[in-house]
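Left out: one protein chain. Kept in place: all the others.
First chain written, first letter: the chains are A and B, and each begins at residue 1.
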Amino acid sequence: MAGDAVIEARGLTKRYGANLAVDHVDLEVAAGEIVGILGPNGSGKTTTILMLLGLTEPTSGQAIVAGFDPLRDPLEVKRRVGYLPDQIGFYENMSARDNLAYTGRLAGLTRREIDERFEAALDRVGLGHVAHARVTTYSQGMRQRLGLAEILMKRPSVAVLDEPTTALDPHSTQEFLDMIRGLKADGTAVLLSSHHLDQVQSVCDRVALFNRGRLALSGTVTELAARVLGGGYVIDVEARGDKVPELLAEIPGVVRVQPLGGDRYRVDGQRDLRAAIARHLAERVELTGIYYATPSLNEVYARYFQEARDEIE
Amino acid sequence: MLKRLVVVAFLVASAGPASHATLAAEPNQAISGVFLTTRYPVLTVKAGETTTVDLSLHNYKLPPQGFTLSVPEIAEGWKATLLGGGQPVGAIEVGPDSDESLQLRLEPPSGAGQGDYHFTVEAKGAAQDLKLPITVTVGKEVPAKLKMTTNFPDLRGTATTAFKYRVTVTNDSGRNATINMTADAPKNFQVNFTEAYGSQQLTSIPIEAGKSKDLDASVSLPRETPAGNYKMTIHARTEQASADLPVSLTILGQPRLSVSGEGGRLSGDAYAGQDSQLTVVLHNDGSEAARDVEMSATAPEGWKTSFDPKTVPEIAAGKSQNVKMTMTPSPRAIAGDYQMTVRANASGGIDESANFRITVLTSTLWGAIGIAIIAVALLVVVFAVARFGRR
Partner (left out) sequence: MKSSRHGSPWTGLGTVVAKETADHLSSARMRILEALVFLTALYSAYLAIQAIRQTIGESPFLFLRLLTMTEDPLPFSFIGLLGFLIPLVAIALAFDSVNGEFNRRTLSRVLAQPIYRDALLLGKFLGALLSLTIALVALWLLVIGLGLLLLGLPPSTEEMVRMLGFLVATIAYGGVWLALAMLFSVLFRAPATAALAALGTWLLFSLFWSIITPIVTTLIAGPPEGILGPRLIYLDVQQIIDRLSPNTLYAETALALLQPATRALGPVLLSQLEGAVLGAPLPVTQSFVLIWPQLTGLIAATILIYAIAYVLFQRQEIRA
């Protein structure tokens, strides 16, 4: 992963007194990749992000972000990373432009660069018409977009977005996700932390699942599904007849069969079993449909934490 | 001025005989009759000069009577006029126990030679015929003469002594005179005349004929006048006569010290508790060397002062000598100005002093400590930055 990794963390650990907030996290993000970070509150997501940005010091472990060690070269890291905090605030009495000009100047942009990039960035997040209004007139959603505009102006190689869609309505959320895809199109790697699993699933190339300070799982949704649900392939079968579940279970490679109600059944398989299912059922029952279904992150998440709770108990 | 003096003299002269007459009347009760008199029946006048002879007609204890006045004998060519009250008169009345004054004006003819000229004034009354012969000698006038003397023509003293000559001026001529006083003195010497025991300065003084007056001639001279003997001449002059009085002054040398700082400054700086040097300049601007000059100082309590040298054996006239004064203000002295007196005593009772204003500066040690405090504060920050910085 050496060449194009923009984030590379090894054994990142953060301890607050006796409390281990982040425990040996290894994380890699490649250039142009969108990686989602999942996990319940307090699982160490934000702490990890702060450590990657050099905003807090890891107790141990190492990270290289955009080619620099955030512990040694936090300025270089922050120069190349755009960060949208989970609770974003602006100087209320200043205009959007002044707010962004301030952080732009801090980011080392010249006045000309700020002038050039500001309009474009605001147009891109759909705030062009209120660019010169005071931030105090902005809604929460507009503020999130303004935060994104700030990142756009910075033209970072990594964008770190912490819970960016929490306060957004469904329509805005959709627009915001499109903007995140736009970032990827620019070649920016995105680290996206969110509770909205479906959103993560829709934009992320890979996900990392945090639990109690540990990075429990990471990989594509399919890989996660394979590990949590036992298989990475989900096939929905629609068939009428007796003992359909039993028949399905007989097929080699089938891990689990789950009735979905009516004549529908969900089959978790170790591989793409559509052909085998078709062959096996066609003569015995009335097969009306066979569909390839994507594994749901929601399912993976729910299952994983169900199992994790069971383990503890 | 002169005119007024003359008038005053005249008034005194005219009032004099009247009062004299009343006073004299008592003891001279035996005398009675009318007399025509003059003070100087024989007198000398200068050639060509009109002379006025004062006459007086006295009536002692007789009733008032009239007299016809005439000048029966007049030297040839002369013109004689009898004047009474300023006008020509021909007769006169004289009351009992009173007198009347008359003047006989005698105008010589031009070219009247030397010699005696005889005149007779006659007053012819009912009972008496009074005759008064007068002889006028025309010739050289008695030369006007002034005399000037002093008891102590040679005075000694230092350049600062107030020299005063008591001069007696005598008018030895026959007439009152106004005498101008002057003096020939060395350059820069100034001679002023005052009446004896008076203070009013004068340049001339009237002295009646035959009288004398005492004058003071005071001499002031520059303080830097070198020692030596100086000759001066005092002159008394009238139009006709003059008198000279040679006097001399022997100036003795005298040291005169002044105490000051360098460049005449009477101020200096000193640090509290530290030795500070101040150069004191002793200047002898007198005319004699100052000897055994001893330095001392009066300073505020807790101060120390010393001089190098403490004593100066001799400072020649006109020369200066620097003395280094080392002063140590009290270590507890607060900043600001203090007064101290530097004194120089020399033999001959010379005691000169000068007040110096010393500005006490407090040590800049506090400044260093202040900087150190700030430095410590900055060190704390540096430590804090090193320990907690760059987050």
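In the analysis below, contacts are C-beta pairs under 8 Å (C-beta built on N, C-alpha and C of every residue); 3 or more make two chains touch, one makes a residue touch a chain.
Fair warning: this is a prediction, and the values are worked out from it, not measured in the lab.
The shown chains contacted by the absent chain are A, B, with contact judged over the whole complex. Considering the whole complex, the residue from B:Ala209, B:Ala316 or B:Ile371 that touches the absent chain is B:Ile371.
Across A:Gly11, A:Gly42, A:Gly67 or A:Gly89, the residue that sits in touch with the chain not pictured is A:Gly89. Contact with the chain that does not appear here is found for just one residue of B:Ala299, B:Val312, B:Met325 or B:Ile350, B:Ala299. Residues of chain B in contact with the chain left out of this view: 299-303, 330, 332-340, 357, 359, 361-362, 364, 366-367, 369-371, 373-374, 376-378, 380-381, 384-385, 387-391. By the touch rule set out above, chain A reaches the unshown chain at residues 46, 50, 53, 55-56, 71-76, 78-79, 81-83, 85, 87-94, 102-103, 105-108, 147, 150.
By our rule, only the chains that are shown with their structure count from here on.
Centroid to centroid, with C-alpha atoms defining each point, chain A and chain B lie 122 Å apart.
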